[in-house]
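Only a portion of the chains appears, each positioned as in the full assembly.
Each chain carries a letter (A and B) given by its place in the written order, and its residues are counted from 1.
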Amino acid sequence: MKSFEETKQRLRVFCEERDWDQFHSPKNLAMALIVEAAELVEHFQWLSEEQSADLPADKLAAVAQEVADIQIFLVRLADKLDIDLAAAVAAKMAVNEQKYPPEKARGNALKYTEFDDGD
Amino acid sequence: MKSFEETKQRLRVFCEERDWDQFHSPKNLAMALIVEAAELVEHFQWLSEEQSADLPADKLAAVAQEVADIQIFLVRLADKLDIDLAAAVAAKMAVNEQKYPPEKARGNALKYTEFDDGD
C-alpha cells in the first residue's frame, strides 16, 4: 500500500465485490470525503494548536483512522474521474513552488494574490 | 511522486524553505484540508450525479487541482502527526473488508451498524 496506484487497485476490487460502483458518483464521493474531513476536524475543534500537536495515543489512533478514510475516498474519487493522482500532486507542487517563491512567502501565510508587489 | 513517502519528503523541503512550520499545527492543517475538500464539493453542488461523472475538460482540470490540494494537506498533516499514511490506509482497508462482508454489503450503502442481523 506504498503507492497511490496500489491503493487504487485494492479499492477497485473492494468496491466491485460489494457492487458499490452505483453509489460512487463523483458528486457522492466528494460528499463522503468532506464528511470524513469533518470527522478529522472534530477531533481538533476544542483543542489549542499546541494540544493538537501532542495527542494522547488513543486519540492519535482515532485520528489516523480518519486520515485513512479521507485518503481512501480521495483515491476512489480520482479513480472514478480518471485523474492520475500522483501526476496531479506533482503538477500542483510545481505550481505552488512557482506561486510561492521562498523570498516572498517566507514566514507568512498570505495567499499569493495578497503579496505586496510594490517592491 | 508515486508514493506517499516521496510526496512527504518534497513537502517537507517546500515548507522548510518558506518557514511555514509555524502555521502547520494539526488543528490548522485540518482546517486547510476541509477548505480544499469544500472547493472540490463546490464543483459538484449543482450538478446531477451523471453530470459529475462526465465533466468537461476545463472543469476536470480544475477538479484535479483540488484533488491534489487535498492530497498535499493530507500528507502534510500525517507527517506532522507522525502518522504512517500508507500503513494507516492498509490498516483501514483491512478493517473495512471485515466490517463490510460482501454478502451483507452488496448493493446497499448501509453503515455496518445498520445491517439487519436478524438472519
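Heads up, the rule we're going with is that a contact is a pair of C-beta atoms (placed from the backbone, for glycine too) under 8 Å apart; a residue touches a chain by one contact, two chains touch by 3 or more.
Keep in mind that what you see is a predicted model, and the values were worked out from it rather than measured.
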Query = Taking the 2 displayed chains as part of a homomeric complex, how many copies does that complex include in this file?
reply = 4
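Just so it is clear, only the chains that are shown with their structure count from here on.
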Query = Given that chain A is a copy of chain B, what angle of rotation, in degrees and a multiple of 5, matches their CA positions?
reply = 180
Ask   = Measuring from the mean C-alpha position of chain A to the mean C-alpha position of chain B, what distance in angstrom results?
value = 4
Task = Give every residue of chain A touching chain B within the complex, in rising order.
result = 1-5, 7, 10-11, 14, 17-20, 22-23, 25-28, 30-31, 33-34, 37-38, 40-41, 43-44, 47-50, 52-53, 55, 60, 63-65, 67-72, 74, 77-78, 80-81, 83, 85-93, 95-97, 100, 102, 105-107, 109
